[in-house]
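Quick notes on the structure that follows.
Only one protein chain is missing from this complex, and each of the others stays in its spot.
Up next is subunit A:
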Amino acid sequence: MSLTQLPLLEQFVLLQAALVLFLSFGLLSQTRLLAAIHAFAWQGALIAAVTLTVAIAGHAHHLYFSALLTLALKAMLIPWMLHRLVRRLALERHTETLSHPALVSMAAVALVIFSYWVVVPIVAEELTFTRNIVAVSLAVVLIGLLMLVARQQAVAQVLGFMSMENGLFLAAVSATAGMPLVVELGVAFDVLVAMVLFGVFFFQIRDSIDSLDVDRLNRLTETEEETP
């Protein structure tokens, strides 16, 4: 079944999934924190749109609620909390210098190819139109992981972590037409609690090392201070 035989609505789902992947790349290479938070919010909104379109196309009514929950949580509440945190930490104008931006994006491209290769045998079994999205969601998860590795700034790492969660949610929607409501609510509250904890943690890190650059945590050993 190729793209041209799908109804228009299902083509839109694939388009939105591709845009989610693009936003992952945008998140990975964005050096300004506020712009990265906006990219994350757009990704959340797109995931909500994917869920909504799948719900309409597949007549899955319980997905309407998930779409609403995703929109409220990932596109509004969490970006707003991050925004407020960044303002309180006075990091609005902070720009991070990435060490090898082109190399990191090419690594992300390699991750996309890898996840496609991994997913091909699974995809061949399934018959729903969303099956192709599984590779995209795995790629979003892996790119989030790459962001955790490549970035030094704590807020950017949290964004990577949250976008990993976005990828997992996309996988759940595309592979199984959504999780049970109880699980979904549980995950949503987990994410929210994690966000609050991260907020507290940011202030702790900043108080102890005067910066949010987590690489400096490695240098802060007792022996180093005593040797000079």
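Following the convention adopted for this analysis, a residue touches a chain if its C-beta (ideal position, glycine included) is under 8 Å from a C-beta of that chain, and two chains touch if they have at least 3 such contacts; residues count from 1.
Operating definition for what follows: contacts and distances are computed from a predicted model.
Novice: Which choice in "Formate hydrogenlyase subunit 4", "ATP-binding cassette domain-containing protein", "RNA polymerase sigma-70 factor (ECF subfamily)" or "ABC transporter permease" gives the name that UniProt lists for the one chain left out?
Specialist: Matching the unshown chain against "Formate hydrogenlyase subunit 4", "ATP-binding cassette domain-containing protein", "RNA polymerase sigma-70 factor (ECF subfamily)" or "ABC transporter permease" yields "Formate hydrogenlyase subunit 4".
Novice: Specify the residue from the set A:L52, A:L91, A:A135 or A:A175 that touches the hidden chain.
Specialist: A:A135
Novice: In the full complex, which residues of subunit A touch the absent chain?
Specialist: With respect to the unshown chain, the touching residues of subunit A are 1-4, 8, 11-12, 14-15, 17-19, 21-22, 25, 101-102, 105, 109, 112-113, 116, 120, 123-124, 131-133, 135-136.
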